[in-house]
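Then we have chain A:
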Amino acid sequence: MNLHDIWRRARRNSTALLGLGLWLAVVAIVVFGPLVSPYDPTKMNFLSVLKPPSLAHPFGTDSYGRDVLTRVLYGAQVSLSVCIAGVAAGAVGGIGFGMVSAYLGRGYDMTLMRIADLLSAFPSFVLALLLMFALGPGALNIMAAIALCYLPSFARTSRNMTMAVKGEPFVEAAQLMGQRTSRILIMEILPIIAAALVVQASTAAAFAVILESGLSFLGLGIQPPTPTLGGIMSDGKDYFQRAPWVLTFTGLSICIALLGLNLIGDGIRDLMDPKLRKVADI
Partner candidate 1 sequence: MSAEPKAALDKPVLDKPVLEVRKLRVALRQGGGDLPIVEGVDLAVRRGEVLGILGESGSGKTVTGSAVLRLTPASMRVSAEGIFFDGTRIDTLDDAAFRDLRGKRLAMIFQNPTASFNPAKSIGWHFRWMLKRCGIGGPWRERARELFAKVGISESQAMLRLYPHQLSGGMLQRALIALVLAGEPAVIIADEPTTNLDNIVERQVIALFDTLRRTTSAAFIFITHDIGIAATLCDRIAVMYAGEIVEEGPAAALFSAPKHPYTKGLFATATALERRDAVLSEIPGELPALGARPAGCLFEPRCTLARAQCRRARPAMSSLVDGSGQRSVRCVLYA
Partner candidate 2 sequence: MRRFLFYLGGRLLGAAITLIAGVSVIVLVLKLAPGDPALTALGEEATPQAVAAYRAQYHLDRPIWTQTLYALGDLARGNLGKSLTVARDLPVASLILDRLPNTAFVGLYALALAIAISLVVGTIATLRRGRLEDTVVTSAAVLGISMPDFWLSYLLILALALGLGLFPSYGFVPLGDSIPQAFLYGSLPAMAIAAPMAASFSRFLRATLLETVGQDYVVAGRALGFSEPFLFVHFVLRNALIPYVTKVGMQVSYLLGGVVVVERIFGVPGVGSLMVDGCFGRDYPLVQGCALTFVGLVLATNLFIDLVCARLDPRRAY
């Protein structure tokens, strides 16, 4: 079953649709919200410090009098783009390594899979922390850390699935017809395993958001004044008892975005062929 079939069936799968709707809404709000918002995410206003949620400030204001909702929107732009770019890089790299590894087999496969095993022996947060320590804070470095954290799982999934698919008659037929390996991998095998990779990408993106905001929350991620979701919450924790809304609403926004991603993943997973799902181990 390829991605197209999945899409046709997904239109009748309420979980996937709910997730997609939620996620599209989140993206739309994050993209267009800042354009609509009357507030500046960084400009301080000491006349309205730590105001509780109201019509003017639905998420309240922080200790510098900034509108928390506006900051969340800008922060989400930064956080989501960093995470999506990181996961995309990890996915492209991982899928490339995995498929080539499965196709070439033997020593090459062994080596690449051992490297993947090695990388997955690091708790992802610890690996990210180590990389941030080595590379220094910054959006590009976080992207690199996220990519490296999720590369092994993409590599393993695409490798296992390519292994399972490569003996299929249609792949052998393409080989007999003398098609180039790269063409077979991209045109014949990738569409078959794409659904599993989409599931993985959606869960990886969800974890990446937690990872990125966790790093920024600790102060080891993207540095202020650039607003990030973790950074806003890190601010909020300092006056958490006096103004719990800053941390609570920011976290809630993250939660909704992740819920959308996880529901998409769940929905597509449910639609997949159980045998392929087993191979993919997702």
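If you want to know what made the cut, all candidates are chains of the complex that A comes from, given by their letters.
Going forward, a contact is a pair of C-beta atoms (placed from the backbone, for glycine too) under 8 Å apart; a residue touches a chain by one contact, two chains touch by 3 or more; residues count from 1.
All figures in this text were calculated on a predicted structure; none of them were measured in a lab.
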Chain A in this complex: which of 1 or 2 touches it? 2
Taking the complex as given, what residues does chain A use to touch candidate 2? 114, 117-118, 120-126, 129-136, 206, 209-211, 213-214, 217-220, 233, 237, 240-241, 244, 247-248, 250-251, 254-256, 258-259, 261-263, 266
